[in-house]
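Note that one protein chain of the assembly has been removed; the remaining protein chains are unaltered in position.
Now for subunit A:
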Amino acid sequence: MIRTILAAALAGLMIPLNAGAQPLRLELDQGVIEPLPFAAPAFVAETPDAGQIAQSITQVVIADLAGTGLFREIPPSAHISPVTSFDAPVSFADWKAINAQALVTGAVGVLADGRISVKFRLYDVFSESQLGDGLQFAGTPADWRRIAHKVADQVYARITGEGGYFDSRVVYVSESGPKDQRLKRLAIMDYDGANVQYLTDASSIVIAPRFSPTGDRILYTSFETGFPRIKLMDLATLSSRALAELSGNMTFAPRFSPDGGTVVFSLEQNGNTDIYAMQLSTGQTRQLTNAPSIETAPSYSPDGRFIVFESDRSGTQQLYVMPAEGGEATRISFGEGRYGTPVWSPRGDLIAFTKQHAGRFHIGVMRTDGSEERLLTASFLDEGPTWAPNGRVIMFTRETPGATGGAQLYSVDITGRNLRRVATEGSASDPAWSPLLP
């Protein structure tokens, strides 16, 4: 029986998990080597017109789960008994026989008001029990992908005990044209590359968009005036404005504070770049660093108390942590090479960065005190990590060399596994992952 029915479209869906024993559990911190086999037979169409959308939703749920590298789908061709009714008893023996440890069943129907209803249940096959409650989502047909992502997020969360990340978006820079005249425009898409929407035209260079903590605004740097300047865009209206008129040549590298009220950024004056913070409500600006070196790429800790940034005050680019209001900074990177673009994990436990060493670029992570550095990737040019909302996956830019080289988006697990390209139309760079959507 479905115990929770949420008719309101996609509103605040967090159902407390059963606190009891959960034998089906993937412990991500223990390093998952073998993907967990699961079956997700096509969701049942409960109204005659729901067949196609039920198929599509099933495919997205499977792609989300399999795309993590943590789960392996057992294809329908191997299924023994079809699932033709959402409420019929599950033949656990048939799923055990093909070693499906998890079973996701679902049903899709079109409601009288035109919205779609999507129900699902998750089963722990070997303990022959349901894992968490069945859930029902309702939304407009146009939201079918988001609903599918929400189903997959629930499955992921129940099995791993971690938050999901599939119902999220990525803002990035779409690139076209030759390398010496590259055209750049802001674009936004679902985390898996679907539903691309362009936010600016290609008339001026744009770089490094960043989401607000609520996902409804973005900061980015634009050459629209001829000089790099930070702009703030409202995603609902696509209207944008300059962040502020500040003296100096260039403002760039902006990021929101966790409460969304402050923007930390770099300001260049007379060739020197330092870090500043601006309160959005008042425009009041405060200088946080004051050094003749380059201080840039600031990123807040999720509790808002600290800022990690890069500086070449030691002679090469390295990572430093300082209090959010400025003050003494502590260097945290000590390995060989140069470190840049630090980004604090949403879980607060790690800092992702770009490392350059011996002619190669790497994406890596370290603890916030700089210990336990791990390099996750290596290539001619990897840069600019951004965190999935659950702090388990990193997306970044990978560029290939030469005149025909181009940039693409890639993602990788924080264990260094499951490196994969993120599908985009054409070249893409500077991804920024949104928070989990509401």
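Heads up, the rule we're going with is that a residue touches a chain if its C-beta (ideal position, glycine included) is under 8 Å from a C-beta of that chain, and two chains touch if they have at least 3 such contacts; residues count from 1.
In this section, contacts and distances are computed from a predicted model.
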Self-check item: Missing subunit (named according to UniProt) among the choices "Cytochrome c domain-containing protein", "NADH-quinone oxidoreductase subunit C", "DNA 3'-5' helicase" or "Peptidoglycan-associated lipoprotein"
Solution: "Peptidoglycan-associated lipoprotein"
Practice problem: Among A:A45, A:A63 or A:I205, single out the residue that touches the unshown chain. | Solution: A:I205
Quiz item: Looking at A:T296, A:T377, A:N390 or A:T424, which residue reaches the missing chain?
Solution: A:T296
Self-check item: For subunit A, residues in touch with the removed chain
Solution: 178-184, 200-205, 207-208, 223-228, 240, 249-250, 252-253, 266, 268, 270-273, 294, 296-297, 310, 312, 316-317, 340-341, 354, 356, 380-381, 383-384, 399, 401-403, 405, 430
